[in-house]
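Only a single protein chain was left out; the remaining protein chains are all shown in position.
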Amino acid sequence: MSTLHTINKTSTHSALSSCLKVARNGDSILLIEDGVYASSQLCQSPLEGVALYALHEDLLARGLDASTLSGTIKTVDYNGFVDLVCQHQRCVSWS
Amino acid sequence: MSTNTAKTITFITRSTPYGHGQAKACLDMVLSAAVFEQKINFIFMDDGVWQLKKGQAPSHIDAKDLSAAFTALPLYEVNDLYVNANDLQERGLNCEELVVPVHSVQANTIAELIRESDVVFTL
Partner (left out) sequence: MRSLQLPNKASIPLDKDGYLRDMSNWSPEVAEQLAAAIPITLTPAHWEVLEVLRAFYQTHGISPATRPFVKLVARDLGSDKGRSIYLMKLFPGNPALTASKLAGLPRPSNCF
């Protein structure tokens, strides 16, 4: 019964930190919109058993280089976003 | 009643009560969902815990008192209110200073509530 968490704010907002409090093993976190700015912070605090993703288009739009995300965060395009939604039982959008 | 088809809907509110529409919007969604006789969890996290503080007098800023509506939630059969204990503590608040009785819980309990939900709304 896994959950997809989306984050659409930078790490100066509480969206990421609040999400990290309740994300659990088997869940996924997807960074979208301004949430992609939080990718470096998210790399530094990986969670046990939580898959991390960032939306490719939003990285590109903001001049962020997907290749610097190390291996911990995978990029997905909009189709991948839809797949993630379908693969999880519910979504929680943190903003 | 249609309890066998009722879904568990969890609302997570994380915004301060005034100055924007988010807290009010979340409350309206809770009240609307309650009309459809769904199982509802109402969770206050982050700055959302400020919505519950006693002694609000928003008439001074020409706003309606949101906290007054929380005391009417039992009539809507919304009885499961939760606050994240750490968020309460970080803001120097305790349960006695809140307008309604709530379950003060750890993040682990909130994670479980999310897992048991069909739908989760955050505002």
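All chains are identified by letter, namely A and B, in their written order; residue positions are counted from 1 within each chain.
By our rule, a residue touches a chain if its C-beta (ideal position, glycine included) is under 8 Å from a C-beta of that chain, and two chains touch if they have at least 3 such contacts.
Note that the structure is a prediction, hence the values are computed from the model and not measured.
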Chains still shown that are in contact with the chain withheld from the display: B
Absent chain, residues of chain B that touch it: 28, 31-32, 34-35, 37, 64-66, 68-69, 71-72, 75-77
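In the analysis below, only the chains that are shown with their structure count from here on.
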Complex interface listing, chain B residues touching chain A: 12, 14, 45-47, 84, 107, 110-111, 114-120, 122
Chain B-facing residues of chain A, complex: 1, 3, 14, 18, 21-24, 90-95
